[in-house]
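Only one protein chain is missing from this complex, and each of the others stays in its spot.
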Amino acid sequence: MTEPFVHPYIPNTAPESKAAMLAAVGAASVDEFYADVPAELRLDRPLDLPAPFTAEQDLVRHVEGLLGKNVSTRQRLSFLGAGTYHHYVPAVVDEVIGRSEFLTAYAGEPYEDHGRFQALFQYQSLMAELLAMDVVNVPTYDGYQATATALSMAGRMSGRRRILVASDVLPAKLSKVHDFVRVHLDLEFVETIDGVADVAGLVSRLGDDIAAVWVETPSHTGAVEAQLQKISDAAHAAGAVLVVGTDPIGYGVLTPPAEQGADIVCGDIQSLGLHQWFGGAHGGFIAVHDDTKFIMEMPSRLFGLATTDVPGEYGFGDVAYDRTSFAHREEGKEWVGTAAALWGIAAGVYLALMGPQGMRDLGELLLARTRYAQQQLGAIPGIALGDTAVHLREFTIDLSGAGLTAAGLVGALRAEGIEPGVAVGEHLLLVCVTEMTSQADIDRLAAAIASNTDHQTSETISTLEEQSA
Amino acid sequence: MTEPFVHPYIPNTAPESKAAMLAAVGAASVDEFYADVPAELRLDRPLDLPAPFTAEQDLVRHVEGLLGKNVSTRQRLSFLGAGTYHHYVPAVVDEVIGRSEFLTAYAGEPYEDHGRFQALFQYQSLMAELLAMDVVNVPTYDGYQATATALSMAGRMSGRRRILVASDVLPAKLSKVHDFVRVHLDLEFVETIDGVADVAGLVSRLGDDIAAVWVETPSHTGAVEAQLQKISDAAHAAGAVLVVGTDPIGYGVLTPPAEQGADIVCGDIQSLGLHQWFGGAHGGFIAVHDDTKFIMEMPSRLFGLATTDVPGEYGFGDVAYDRTSFAHREEGKEWVGTAAALWGIAAGVYLALMGPQGMRDLGELLLARTRYAQQQLGAIPGIALGDTAVHLREFTIDLSGAGLTAAGLVGALRAEGIEPGVAVGEHLLLVCVTEMTSQADIDRLAAAIASNTDHQTSETISTLEEQSA
Amino acid sequence: WDEPIIFELSTPGERGVLVTGIEAGVRDAVGDVVGDLPAGLRRAAPPALPEMGQMRVLKHYLRLSQENLGADFNVDIGQGTCTMKYAPKVNDQLVGTPALTAMHPLQNPADAQGVLEIVWSTERMIAEISGMDEVSLHTQGGSAAIWSNIAMIRAYHEANGEGEQRREVITTIFSHPSNAAAAKAAGYDVITLYPDADGYPDLEALKRALSPRTAAIMVTNPEDTGIYNPAIKDWVDAAHAVGALASYDQANANGILGITRARDAGFDVCHFNLHKTFGTPHGCGGPGAGANGVSAALAPFLPGPRVARESGTDGSTRFVVREAGEQSIGAVAPFFGVIPNIVRAYAWMMALGADGLRAVAEIAVLNNNYLLKKVLEIPGASAPYATGRRRIEQVRYSWQELFEETGITSEEIGVRASDFGMHYWTSHHPYLVPQPFTLEPTESYSMAELDEYAAVLAEIAREARETPDVVRTAPHNQTVHHTHHDDLDDPERWAITWRAYQRKYFGAPVDPAGRVGSAGDRIETGATAAEAAA
Partner (left out) sequence: WDEPIIFELSTPGERGVLVTGIEAGVRDAVGDVVGDLPAGLRRAAPPALPEMGQMRVLKHYLRLSQENLGADFNVDIGQGTCTMKYAPKVNDQLVGTPALTAMHPLQNPADAQGVLEIVWSTERMIAEISGMDEVSLHTQGGSAAIWSNIAMIRAYHEANGEGEQRREVITTIFSHPSNAAAAKAAGYDVITLYPDADGYPDLEALKRALSPRTAAIMVTNPEDTGIYNPAIKDWVDAAHAVGALASYDQANANGILGITRARDAGFDVCHFNLHKTFGTPHGCGGPGAGANGVSAALAPFLPGPRVARESGTDGSTRFVVREAGEQSIGAVAPFFGVIPNIVRAYAWMMALGADGLRAVAEIAVLNNNYLLKKVLEIPGASAPYATGRRRIEQVRYSWQELFEETGITSEEIGVRASDFGMHYWTSHHPYLVPQPFTLEPTESYSMAELDEYAAVLAEIAREARETPDVVRTAPHNQTVHHTHHDDLDDPERWAITWRAYQRKYFGAPVDPAGRVGSAGDRIETGATAAEAAA
């Protein structure tokens, strides 16, 4: 470069400042600071990177140009779920987590970062009301990790290795959980019946070497587990704990698992005030009762209320910090690190805005739209519902009666601007509806599928006719 | 309504709260509070308004649906200016004026609103450096109002009625200025020559009844006035003041009018960090020297530095508050009210980010792109430049040589996704380029115009051929 | 924070944002455009703007923002007459789209159907709310809207050949001062009426003032006292009887939405402030936005251009732009008005509907009468006029009793209130109500918040009696301390810009380009930067 490289992000690239600082430390050049880096490890050429856009207006044009190639779920009618859900995010949620104070803070102490501690304590507390449990962690990465950790906790507490998996689990989640726990735990699957747990089968497998029973509700296919109390009783009788993986979105109307005996409840908070973000905005919660045995196995930070020198004032701090890898490296429980705090704040704001009535209204709406969608799609000739369980938000339809593959239907409907769902089997399609999916949207999907089954049927017929001709 | 109307924006619609408050004040119903409103004036029916979207998600869908019908200058290649300009707005500008503290504040005192006072004092100070003047107001509504007020100040100071208008003025601006000042002042137009002031003609009209000479630079057509010092000298010799209406965007490279004798410099700040907003984001500045005679005629608030009880600390407050209509109703100078403070803060942030080098780079870029566009368009057969003055950002082209009307060309190019400029005469098109208009954009415009002139020419020829046939 | 003036943060060579480069092809074609400028047009020295890295600029302004008390942060009921209410965040989010920010006003109207429809619909809704026939949204604030009112009245009388005859405008002392000021600016003589003993507008005084010289009455109702003029129709009729027009300042219509309408009382013109009644944010003092409503007779005088709806033969509708007509007062502002606020106001109305707007009014008056009761329970506070009667949306109170007892003024109490994170405002001048303060709780605050506010006033009143020095020497808990306002009225000492300050206080040499010498050696001590986490 002939001109000095000065960049708005790096104030001391200003030549006068740089020279003054070099002079102050008595260095001839920046090279001196790298004396410990052996010459043979030094890169002797510039990095081979694309030419930059140092002018902000050029950067914006470039990135907006790229993102402009995306076609979002505002342009497409989407029935996609499978772990990432399209719920409405109130404007106040985005306003709060967009505040520079929250967005750019990190790891300050309870004094200068009082707001962060309180906001996350409140997140814990709001989730606790929704879940009817006394302890919720500062969010871990996502529901996958939360579940993996919850099962590991059960293993560490019991010293047992076996986990009975009672529900259908999202395959990617299962992949993560399996790789995470496999050194310490063995996952054993009890096949589901009609979408939910085979309680009898489960009971028959229980024994004193079972660390935990793992129930997912809603399951991978959106089925709500109705026999939780029975499962819990059986698990407890065998000395196992009940780990429930869930999505908290429905607990305005559904009984929280803790009231049916769950010991650890875990899952993802993406539904609570986070955008879809191409699957890039998840946070994991782990909730337990106020029981030291469980709490001391939690790896995440737990913010708690504390008194201060001023009577009546609330202070905050880390509860039982000595559990953590920050305190004890490999002797801590798993590890703790930068995870998803901002998303936790978002979920807290969301729950505060929604309140009890909002969560109730939403829960009812989701149940109603789900059932309506099941009715409309199930009524199409050749289409059958995957099972008869109660469903929240997601359900499967079986296309085999219409001679359609799920992938084929997805392809056909994409051509009409519809993402009809996720192919989860050759003929099985996982369909998701939320409060963003109106009656008209569902009707449009039903019509589009119906027209494809018609088409398929007539094609089949004409193929048959051709063959017979 | 059968259910009580409870709205998130109105907390005391909560039935318990409403009842408690009514009880506290001893009122049976809200009706009692309207005892002074005569029955015959009471509306006896609900307002006839569209059904609302009380759920935020429905409101968002509705308004986004409407705004989605717009096709913005991101989708169209725009050469539109004429008072609203497409400049780049750095992200930090939007971040600062989006802060709730600034966005929702209003009229606090210098204590609780210290930040607002300092931010606006800094705006005044940054503009002052750009303009090389010592006094700048808290923004008034827009450049139209700023100019109307500036001329009124000249009238009040001198007791004279006549204003000589030396430049081409944007018609809408002239409309506003005329209606505003016409009771007190008479505008007289000295026709421009080749886009800029007819200095000799102007001098010949000067006399001891001239309150002010009004120069616009850049003018309505983007022409930069090169004879400002001469005009100023002549005006001052006649006891008139020189009022210069301008856009501050060029003063990184152009000599500020104050250095060529301007007494009042005024204009719009939209170019300095404000989006186009469909013409809905303007702010007016009025700058004068530190001369009590001028300052006491300014209607706007002026924030000044003050000492406090703490040595070395900066306090702020209103300078010469007694000028204002807040202090003296109709005895104040014009009036002061809610105008454009937030846009002033934006312009301040913009200037702080740009710094001297940024404003210089931008000024040079604008001059270069303008000249390039003049060259490219002027080189098209049948197209002539409107004048030979130095232009900044805007210039006119004369289409008469190509047999095209300006409106016709606009219509033709709109069909190609191009807004080629503003028709300002039957054959005259006002074209605007900024840092957002790349060389490629200009080349595309030139090609599109050229292809239309070709087409026009061949059409003309074929018409002639037909006629001769 | 003890944040320096931005010029003190400058470091040579730092950059805040870079400008895109001039393309080689352009540079080759045009040469040295700066060097080629005619003599005198080329700036000799660059402007003495600060040189700062981007993060430092951001940090500076973010810190300043924290030193500001937005309506989103406090119980902002102390700025009476200003209708500080909740400006919904969703509306800010809605207007932030490029589909609005990147629209040019002279684009093909076919490309602007969304925003044009919103302008048109907003006009129609405000027409229904006011009962007026036509509405314009051009003006940029309330006082600007008042100007448009008087400008249309002036044009109307001129069109009727009475421009020379009607030289007077009548207003009341509890109407917003801009009515008087704008009428004056339009060339009128202003007659100001005072209330009767009960604080009600004095109809007899009006009748005495009216004459064939009267161009218009320009009144606020309810007035700044929160008192609704029960004889308002008589006022309008009396004005009409002498051929004058009646202009209604409804900047703050918050207490009467859906209750009573301007046109129903016979008004010819009126205006609203979108930033008061219609929930757009106040932006530190703008941009606001005004809406002018007129009767059919005044409609030809409305500003232009106007948005109109046209129906196609196929039943489709489209929105078009029509230039101002012959009789129009012309452009009062660029293009179509303060678009971001118009869209916000539209969204605000659409979130509430008819039921919601009426709930706004009813809860606003409920809140006000509740607060009135709470304030009157504070010894030393009173609400002059209309004793024992209800008020509409606000009340002008008085600390006169407390002042007589303690010598503490209303201004001093206001400054002390800032220590409690509260704000209040006295009143417009002149202080007809002695030791005034004006509270307007609007519909946005809960009972608990009103209680909290009243408790703070009660606490300060107690301090005024028991520890008056605490009040007198306030503020104690702000980022800045008691400020010496006498600096600001002395031309020798006032400093309206940094460059003037440098020149006047430090005699900084001014070079030919106006660049001043280096800033003073003000040291920033860490110790005062301690409000960090607040």
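For reference, chains read A, B and C in written order, and residue numbers begin at 1 within each chain.
Keep in mind that, in the parts below, a contact is a pair of C-beta atoms (placed from the backbone, for glycine too) under 8 Å apart; a residue touches a chain by one contact, two chains touch by 3 or more.
Keep in mind that this is a model prediction, so the values were computed, not measured.
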item	value
Neighbouring displayed chains - absent chain, whole complex	A, B, C
Selected residue (touches chain absent from view) among C:33, C:69, C:284 or C:496	C:69
Full-complex contact with the absent chain, from A:129, A:186, A:233 or A:454	A:129
Residue of A:54, A:147, A:271 or A:452 in touch with the missing chain, whole complex considered	A:54
For chain C, residues in touch with the removed chain	1, 9, 11, 14, 53-56, 58-59, 62-63, 66-69, 72-74, 86, 88-89, 418-422, 444-449, 452, 455-456, 459, 476-479, 524-527, 529-534
Hidden partner chain, residues of chain B it touches	6-11, 13-17, 54-58, 90-92, 94-95, 100, 111-115
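Convention: only the chains that are shown with their structure count from here on.
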item	value
Chain A and chain B: spacing of chain centres that average the CA atoms, whole Å	47
Approximate Å spacing (C-alpha centroids) for the pair chain B, chain C	18
For chain B, residues contacting two or more additional chains	56, 60, 64, 74, 88, 90, 95, 100, 353, 435
Residues of chain C touching at least two other chains	14-21, 51-52, 54, 58, 62, 88, 90, 92-93
